[in-house]
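For reference, the structure I am asking about is given below.
Up next is chain A:
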Amino acid sequence: MAKEYSYYPGCSSQKGASSSNLEKSVETLCEELDIKLNPIPDWNCCGASIGYAGGGELPRMTLSARNIALSEKHHPDQDIVATCAACWLNTREVNERLLHNPKLKEETNIALQAVKLEFSGKKKVRHMVEVLIEDVGYDALAAKVKKPLEGLKIAGYVGCQTNRPFGIDGESFENPMYLDKMVETLGGEALTKYEKKVACCSGALMFSEPEKGQALVKDIIESAYDNGANMIVTPCPLCQANVEIYQDDINARYKTNFNMPVMYYSQLMDVAFGRNAKDAALDGNIIQSMELRKIADK
Partner candidate 1 sequence: MTAVVATNQTIIVVGGGISGMTAALEAAETGKQVILLEKRPYLGGRVTQLYKYFPKMCHPTCGQEINQRRIKMNKNLTVITQAEVSNISGGKGDYTVSVTLTPRYVNSNCTACGDCAKAATTEFDDEFNYNLGKRKGVYLPNAMAFPQQYVIDARLIGTPEADAAKAACKYGAIDLDEKEETIELKAGAVVFATGWKPYDANKIQPYGYDRFANVINNVEFERLMDPHGPTGGKLLRPSDGKEAKNIAFIQCAGSRDRNYLKHCSRFCCMASLKQTQYVTEKYGTDGKSTIYYIDIRSIDRFEDFYRNVQADPSVSFIKSKVAKVEQDKDGNPVLHGVNTEGYHRYANTHDLVVLATGMEPSVDFKGLPIKIAVNEEGFIEHDEANGGIFAAGVAADAMDVNRAVQHATAAALRAVQVVNQVAGA
Partner candidate 2 sequence: MKIGGYLCTGCGIGDRLDTKSLETVAVREGRIGFCKTHDFLCSQAGVDMINADLAAEGDDKVTKLVIMACSRRAKTEAFNFGAVPTARVNLREGVIWIRPEGSEHEETTQEMAADYIRMGCAEVKAMHQADASGEQGKNNHIMIVGGGVTGMTAALEASKAGYYASIIEKSDRLGGVMGQLHKRHPLRSPYQHPQDTGVAAMIAAVEADDKITVYLNSKVASTSGAPGRFNVTIASSVGAGTQAEFGAIVQATGFTPYDANNLPEFSYGKSANVVTQLELEAMAQAAGDGAIKRADGKEVKNVVFVQCAGQRSEKEGHLSWCSGHCCSTSVKQAMYFKDSNPEIETTILFDDLRTPGAGGENFYRSAQDKMVTFRKGKVSTVEAAGSDLKVNFKDLILNEDTHMEADLVVLATGMMPNAGVNIDAPKDDAANGEVKVPVESILNLQYRQGPDVPQLVNGFADSHFICFPYETRRTGIYTAGPVRRPMDGGQAQTDAMGAVMKAIQAIENSAIGRAAHPRSGDLSFPSFRKEGCTQCKRCTVECPFGAINEDEKGYPQYNEARCRRCGTCMGACPVQVISFKNYSIETVGAQLKAVEVPDEYSEKPRILVLACENDAYPALDMAAMKRNESSAFIRVIPVRCLGSTNTIWIKDALGSGYDGVVMMGCKKGVDYQCHFVKGSEMAHVRMAKIGDTLSTMNLESERVAVHEVAITDIDRAPKLLDEMVEVINRVGMSPFKF
């Protein structure tokens, strides 16, 4: 029987949005692993990490609270799962902050009366990666591998928000290993000494402070090259976008020749599990990994 979850896709995963390839590849992955993601009906934006300029504490709390309340109403027995780092972080953080602050919870629920919802805080808010590690397990993932990612040297870029402050699987904030373990599970070579594993890509500040942001991304890519990587893999859509799509700008600014593919873990899994390039949404990447495509096309 399929494992079912109350799914919070988030704005970037929508059709035609910046991480629609993550959405697609996760969809494929769920088919493979017999996982059913039930979208939270009429979900709204979580406020991301930059919402604070316009939104105060309480309005921002209510955003996620509404999503949680919707999930509580429609999927009472299912954990909430998000694929986007910021979506997961915000939802989980709001869940915990409301539980620890009765006043805030009370006010949030007053606001939620406007949509006839109530936040009770009984939900577990999880990241898709947690589902894979804890509910599926590395062994089960390994068992699914049909086309091992042989010869691929992969820098696991965990970034910030799928890491801090909650962590995945109790791992270290400074040196989480889960991406590396996944890569190895899929038959690839994990570059475990990759120094920029948890460095910041500048997040939303890439938009407002592009020079500062690109300086950070430059180091992230450079370190991957120094470690001999064929590609970077990440669980975070904003990390993926920031590291992938500005490489032209960075090359212009720093006189570099970066052309480093930045993939999602879900895309790697789809390919390793034997799915084709389309199912793995490889077309969704601006910089293609020929090596990965070759395996997908095998």
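In this text, contacts are C-beta pairs under 8 Å (C-beta built on N, C-alpha and C of every residue); 3 or more make two chains touch, one makes a residue touch a chain; residues count from 1.
Criterion applied: all candidates are chains of the complex that A comes from, given by their letters.
None of the values given here were measured: they were computed from a predicted structure.
Touch, as defined above, links chain A to just one of 1 or 2 in this complex, and that is 1. Those residues of chain A lying in contact with candidate 1 across their complex are 172-175, 195.
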